[in-house]
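In this view, the complex is presented without one of its protein chains, the others remaining in place.
Every chain is named by a letter (A, B and C) in the order it is written, and numbering of its residues begins at 1.
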Amino acid sequence: MTLSVGFLGYRFMGQAHANALARLPMFFPDAPEVERDVLVGRDEEALSEAVDQFGFERYATDWEEVVDEVDVFYNLGPNNLHPEPSIAALDAGTHVFCEKPLAHTLDAAERMAAAAESSDATAGVAFNYRFVPAIQYAKALIDDGFLGDVHHVRAEYLQDWLVDPTAPWSWRNSEDVAGSGALGDLGAHSIDLAQYLIGDTIDRVSGHLRTFVDERPVPGEDGGGLDAAGSDSVETRPVTVDDAYTAQAEFEGGTMGVFEASRFATGHKNANTIEINGSDGSIRFDLERFNELEVLDSDARGFETVLVTDPDDPYLDHWWPPGHVLGWEHTFVHENYEFLSAAAAGDDHDPDFGTGLAVQRTLAAIEESDERGEWVRV
Amino acid sequence: MTLSVGFLGYRFMGQAHANALARLPMFFPDAPEVERDVLVGRDEEALSEAVDQFGFERYATDWEEVVDEVDVFYNLGPNNLHPEPSIAALDAGTHVFCEKPLAHTLDAAERMAAAAESSDATAGVAFNYRFVPAIQYAKALIDDGFLGDVHHVRAEYLQDWLVDPTAPWSWRNSEDVAGSGALGDLGAHSIDLAQYLIGDTIDRVSGHLRTFVDERPVPGEDGGGLDAAGSDSVETRPVTVDDAYTAQAEFEGGTMGVFEASRFATGHKNANTIEINGSDGSIRFDLERFNELEVLDSDARGFETVLVTDPDDPYLDHWWPPGHVLGWEHTFVHENYEFLSAAAAGDDHDPDFGTGLAVQRTLAAIEESDERGEWVRV
Amino acid sequence: MTLSVGFLGYRFMGQAHANALARLPMFFPDAPEVERDVLVGRDEEALSEAVDQFGFERYATDWEEVVDEVDVFYNLGPNNLHPEPSIAALDAGTHVFCEKPLAHTLDAAERMAAAAESSDATAGVAFNYRFVPAIQYAKALIDDGFLGDVHHVRAEYLQDWLVDPTAPWSWRNSEDVAGSGALGDLGAHSIDLAQYLIGDTIDRVSGHLRTFVDERPVPGEDGGGLDAAGSDSVETRPVTVDDAYTAQAEFEGGTMGVFEASRFATGHKNANTIEINGSDGSIRFDLERFNELEVLDSDARGFETVLVTDPDDPYLDHWWPPGHVLGWEHTFVHENYEFLSAAAAGDDHDPDFGTGLAVQRTLAAIEESDERGEWVRV
Partner (left out) sequence: MTLSVGFLGYRFMGQAHANALARLPMFFPDAPEVERDVLVGRDEEALSEAVDQFGFERYATDWEEVVDEVDVFYNLGPNNLHPEPSIAALDAGTHVFCEKPLAHTLDAAERMAAAAESSDATAGVAFNYRFVPAIQYAKALIDDGFLGDVHHVRAEYLQDWLVDPTAPWSWRNSEDVAGSGALGDLGAHSIDLAQYLIGDTIDRVSGHLRTFVDERPVPGEDGGGLDAAGSDSVETRPVTVDDAYTAQAEFEGGTMGVFEASRFATGHKNANTIEINGSDGSIRFDLERFNELEVLDSDARGFETVLVTDPDDPYLDHWWPPGHVLGWEHTFVHENYEFLSAAAAGDDHDPDFGTGLAVQRTLAAIEESDERGEWVRV
């Protein structure tokens, strides 16, 4: 069986998933066969180029036509484009793989989860960091009882690409399109990872959001640089999302959580870190040191730096010998392998839209807590 | 002029300060001369031994007699013993150097600050981590504008000595004696360091406290091991303080803060860490790597690991050549040098009781926030 | 123009290069078009599978037929198969990309370099670690004078896959096939990197080689496990190469070098590290932290950890946003891009066979030095 796929979105995420699909046959020969069929977007010239570069057959400018023409619909568009096309595809029995966060609003996320619930198709949300081998390795340890009772989780996701106030406005700065800022874009990963790894659910949160720079220059028509005449004459748009958030959390089992994400954390590019402390051990991960997991066993005296590249590590038998490190994009290969295998078999994919909705509820609770100045139950 | 000193307390903190006093003449020849006069406590046998070991002249069992016999009174007792002796000493015109946190209650701290205010004597609170050379170096950088606008501060203080539920009860587990647990013992350091380094004050907080183990065995009469007959027959006492706390903070200038301390952070012994991100740079410190400061300059691409051991680094001209690292106890030498110099000169010491009170207000606000489930203004 | 390519070898290196070729169109659209034509080997069943998996058209069992049927011949076989096929291909005007070390003997390397010299085709040797972005970044810094006078280089390449004496024999343990062991397999990389980065040539060396385990079990017919009956009955073959080497070197410009590689360095999987100290700065790299370069500038106080993933870093505009890290296999994409571009344009590739020969002369000098017990001029 060959699965035909269509992508809504053809830029950063489009390339990441197209690359993943292209690599499956050589490294995961048992993955379902895939036909890269159609890219959906608005700019026909850009679409035409992307079709060539990403190895697709064609492009389309109307997602409504596409959602039932393909076997699998990838929703890689801005967050406010997640709901309607995904729901339409699911209603048409088309499998849907949707980027995170699930939606730009909690209401939309609920509608999406409901659509997934009532569809026979497979619906997955692309929390790709679950598929880092070091994270899978940690998950297996934890499921095995390695941590004992979990007392603490702290998860940060630090970037600094907006610390320059002249960095250009993009849809990621718009509440209407993105829903939230660092919270939804980065925090969604942290929250999902935390809940996934410790196998527990956040019960209540106290959140804090902040926008450091209120408006940003609009990029020029070429999509790139700013007006050379200087900032006076530059058109700006308001930043209506958070530049950073922090949150405290209490999990149902009593674990204390601390969460933070920022686009203003000078010196950090993509520092998605998580540490968990339990009664019997601890683990620590930093995405910038992708191939390493730090583990502390109950009978050890300090953290052990494990290079998770051995043949019996998760997914590693598909790749290279020990110490021949993988990179960020491999998470997409792994998650596409899992999602497409599930779709082909008619199985559920984990994480599914229900998982995405659970994260979205936490995002919403953090925002509500920030507004109300008090703890909010998720 | 020779300053005679008396210590209330002669265990861990007693030895740390006694050692500091003993080392001043060789390394800080311009420090005031000190006569180690009297140790105050209750157990005469232990006191007698400590007098010998720490190089004191004598001991006493009643602090009331001592506070006006010495020039300088060191209050190194449990937190609930901080107020009355310190106030009595200050009222007697005796300089007071008091361990942190300033007191076990906010009310007591206020009375102590008032006593300091109305006394001509010098009153200092022993936030020793200010006197780590790397911290002083960071402070000088920051005062020089190195960070630009400060967006983020995150400060953790992680230990794991209580993760074992059979670890014995001590006064640090008693609210009556200690006031709070990880919050006051460890969090006080974090809060002071954060406010000191960025030169700004926490405006409001959201706090979360938790006690993971509710009662602990009482150590045997020999002060050491547990009853060999097993836990059934072991006498226990309730733990009435937090084992861990987390907090979010908003500083007056808008900086977002995240704070956390725990005695349950498996794998961490004394991980007092702080990171600050500003618009122009960042700094990062970890007490377990005492001699290092990580700095990120605006024109740099990554954190630079500075070994703060050069002759022109803070206090380093008093010690060894570059790369000949210092340790934890040197913070006590430095703070005693500063405090005694101030006392001898009739100057104020920074941090003073007002600083201690400000920290105490934040501690109290975090506790109140935890109880009320909402943000609390400091 | 489309370049047809044939590979001699279809296992580890075959997959690494096949993957690189497959990825060029999506990420390096200006690379020459490539037709993956033919895989050459002996085991037809394995070849047939590899043809499918790697996206080739066909296989062949006789390299002599192939070398003038393709535009580019990749020599990815064991070292003793490097000379004749490569020379035949070059004589036929076919471009040759040959894995390192150039050959199993110095004599063979000299014949290969002579063949390359007299051929119009492009001949490249696959020192892939030159094409790590962090290494390219370091090279640019160094060419810019960043280091000043270079005093020291130290380069280690540490693995531990042979520390278990029951690890199976392979062609890499045979002098006839491999030429040398850790020296040629790993040391060749270190020597090339050192000479490349500092732009200077090793003048003389003192070498030391050692074989810790003299014979190893032959893997069973299935190419995998050992005889379950135990080691008594297991057939073994002699290990005729070094398990580890060390070398001191003096470069023509006076730089002091220390080199080491081992397959017995317990705890290291692929620790290809190099540090260079100059009068004005230093750089440090570790392959296991692929995306990082540590740089020390003349006006800095410590090493700065640079995450070499910015858009203006070498090759990074072809990949992902800052902090979205690359892995080991990307070096193959980069070197194939460079080699194929050179071949298509009729240009030389750097490193060429002359470079490979220079490294081989150093390898031979290290072996000769070890035998003679004295320094040997390269």
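The working rule: contacts are C-beta pairs under 8 Å (C-beta built on N, C-alpha and C of every residue); 3 or more make two chains touch, one makes a residue touch a chain.
Predicted model, so just to flag it, every value in this text is computed and none were measured.
Of the chains displayed, those contacted by the omitted chain across the entire assembly are A, B, C. Touching the chain that is not shown, out of B:93, B:145, B:253 or B:322: B:322 (per the contact rule at the top). Summary of contacts with the chain left out: across B:301, B:330 or B:349, the touching residue is B:330. Although one chain is not displayed, chain A still touches it through residues 292, 300-307, 310. On the side of chain B, the interface with the absent chain consists of residues 12, 15-16, 18-19, 22-23, 25-27, 29, 53-55, 159, 161, 268-271, 287-291, 307, 309-310, 319-330, using the contact rule stated above. Interface residues of chain C with the unshown chain, by the touch rule above, are 149, 151-152, 154, 156, 158, 160, 163, 206, 208, 210, 212, 244, 246-248, 250, 254, 256-258, 260, 262, 264-268, 277-282, 296, 302-303, 372-375.
One rule holds for everything that comes next: only the chains that are shown with their structure count from here on.
In a homomeric contact, the two copies may use the same or different surfaces; for chain B and chain C, over half of the interface residue numbers are shared, pointing to the same surface. Taking the CA centroid of chain B as reference, the farthest chain centroid is that of C. Overlaying the C-alpha trace of chain A on that of chain C calls for a turn of 180°, given as a multiple of 5.
The most central chain, judged by the distance from its Cα centroid to the centroid of all protein Cα atoms shown, is A. Measuring from the averaged C-alpha position of chain B to that of chain C gives a distance of 55 Å. Taken residue by residue, chain A touches two or more other chains at 268, whereas all remaining positions touch fewer.
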